[in-house]
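Okay, handing you the structure first.
One protein chain omitted, others in place.
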Amino acid sequence: MAMASEIAALLGVEVAAGEREISRVSGIPGAGPEAVVFAMDDSALKEALASRAGLILGPLGPLGAAAHERVLRVKNPRLAFAQVYARWFDERGGRGVHATATIGTGAVLGDGCEVGAGAVLGDGVVLGAECIIGPHVTILSGTTLGDRVKVQAGAVLGSDGFGYARAADGYIGFPQIGTLWIGDDVEIGANTTIDRGALGETRIGRGTKIDNLCHIAHNCVIGEDVMIAAQVGMAGSCTIEDGVMLGGQVGLGERVTIGKGVVLGGQGGVLPGKRIDGDGVVYWGTPAQPVREYLRGLARMRRG
Amino acid sequence: MAMASEIAALLGVEVAAGEREISRVSGIPGAGPEAVVFAMDDSALKEALASRAGLILGPLGPLGAAAHERVLRVKNPRLAFAQVYARWFDERGGRGVHATATIGTGAVLGDGCEVGAGAVLGDGVVLGAECIIGPHVTILSGTTLGDRVKVQAGAVLGSDGFGYARAADGYIGFPQIGTLWIGDDVEIGANTTIDRGALGETRIGRGTKIDNLCHIAHNCVIGEDVMIAAQVGMAGSCTIEDGVMLGGQVGLGERVTIGKGVVLGGQGGVLPGKRIDGDGVVYWGTPAQPVREYLRGLARMRRG
Partner (left out) sequence: MAMASEIAALLGVEVAAGEREISRVSGIPGAGPEAVVFAMDDSALKEALASRAGLILGPLGPLGAAAHERVLRVKNPRLAFAQVYARWFDERGGRGVHATATIGTGAVLGDGCEVGAGAVLGDGVVLGAECIIGPHVTILSGTTLGDRVKVQAGAVLGSDGFGYARAADGYIGFPQIGTLWIGDDVEIGANTTIDRGALGETRIGRGTKIDNLCHIAHNCVIGEDVMIAAQVGMAGSCTIEDGVMLGGQVGLGERVTIGKGVVLGGQGGVLPGKRIDGDGVVYWGTPAQPVREYLRGLARMRRG
């Protein structure tokens, strides 16, 4: 529950008028007087004004000069909406350890952790405060999580990496006895797998978000605030620097480096040992190229 | 158990002769007099006739003029075989709720549902009649299933979508508080993940089949009788119209529309916001093109 004036204060805007009580966030369809909604542009704002929404986080600028008593105008309505949600309405977490979870010997759970049904935490696993571990998550020994880490259902953290040595009569396993370290505020999607280091460490930096069904191999080092969309796969010992964005189904070979702030589009691939760079530069294709060059080559192929 | 004459009646054909009791479906190797097999062409039919199979669902046409007392001739023997299996021999389901399953408060299970070992159903989840939920499946709150939905082991339904807003000091989560609706006769493969809507709904239409390890993001709307092969991934808010077929490892960007009846070959990709159309038209590649154009470009690239 929040008052319109409190929301306005959080967002640093003045309320045009209309104090009211807000009890939930909502999409525009189905919003009632108890709900706050957001509108990114004038067209959405018209739709929102036609609804019964109690409060609207709308864009700066036009749509009539007059202030509107239900509208708070902000620079980024979607961000403002997420901030309001995080501040008052996010009810995730806090349900404690489910009776069916298996907690290994010596595992340490920080204050306020939630562990879902059937989750398995190996011996000695360490969780910071307020982590949310979904149902059927497996966290194996040697894994350490920071604070407020969220791991969705079915994810596997700390599995053995895919490392073998070829002997005369077949492959034998290379030792997979390292660790996995995950920073604060990391979020990990459903059924994603992250391998422990072979000898050293696999690291996921603070604030990084990983979608469903991704594969992070042994000894990858991922920076802070990296966004990794669904079904991305990276082979062993990759380095992903801060602020990188990887589109869905991207594939990286062994020992690839993705420089700070690079954006690599969906299904793109980088070959083993290669490095791509450029803060904000968009890459595409396999092998990945800056998007302008990629599109030029594509046009050449297609038009002949 | 079915009599040959009953099978003939189901398929709408006359029995040449030979009444007998059939107790199972089988491949041709290993088939005995108790088994019904199928043969798509004359070569397979010869093989079947050389086996001890009690009944053969064979193709219309040649292979001697004479009717054969073990052969029922039908237009589509593979379909006929599946129909016979569905009518008499499919023994899936009906084993009730396994003792190790976790059923949330207020969850509703229709008649005849089977829930496997370790499955987790969140509070308020609704299952129609005769659903089959495999071991280790997670169905989170806000999810509704129709009748005869089959969910294989390890699938996750109703996970939080991958939605964030960029703030000055990192990403904050966009609310993921919507719902997931799944129609009658949908089948979902092992370890597939389907996210709930962010604010609205994710929908999977009646009769749609989804293979293993697929990713369906928040707010996707999938039509009826859609076939989605393994490891397909689609980003948020895609629309897939009725009768579409997506090959393995297809990737779709945000807000993509795939028009009714389109066939998109394996590993194909469609860029965010794009739409492709054409009932029965086969597309290929990334960005997806009608197959003829795709092959022309490929030949150009490869031959120079």
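As written, the chain order gives the labels A and B, with residue 1 at the start of each chain.
Here, a residue touches a chain if its C-beta (ideal position, glycine included) is under 8 Å from a C-beta of that chain, and two chains touch if they have at least 3 such contacts.
None of these values were measured; they are calculated from a predicted model.
Trainee: One chain isn't shown here. Among A:G183, A:G223 or A:G251, which residue touches it?
Mentor: A:G251
Trainee: Spell out the interface residues on chain B facing the chain that's missing from view.
Mentor: 25-27, 29, 76, 78-79, 81-83, 85-86, 89-90, 98, 100, 116-118, 134-136, 152-154, 185, 187, 189-191, 206-207, 209, 211-213, 224-225, 227, 229-231, 247-249, 266-267, 298, 301-302, 304
Trainee: In the whole complex, what residues of chain A lie against the chain that is missing from view?
Mentor: 100, 102, 118, 120, 136, 138, 140, 154, 156, 159-160, 162, 164-167, 170-175, 177-178, 191, 193, 195, 198-200, 213, 215, 217, 231, 233, 235, 249, 251, 253, 267, 269, 271, 286-287, 289, 293, 296-298, 300-301
One rule holds in what follows: only the chains that are shown with their structure count from here on.
Trainee: Between chain A and chain B, two copies of one chain sequence, what rotation angle (nearest 5 degrees) aligns their Cα atoms?
Mentor: 120
Trainee: From the C-alpha centre of chain A to that of chain B, how far is it in Å?
Mentor: Roughly 29 Å, centre to centre.
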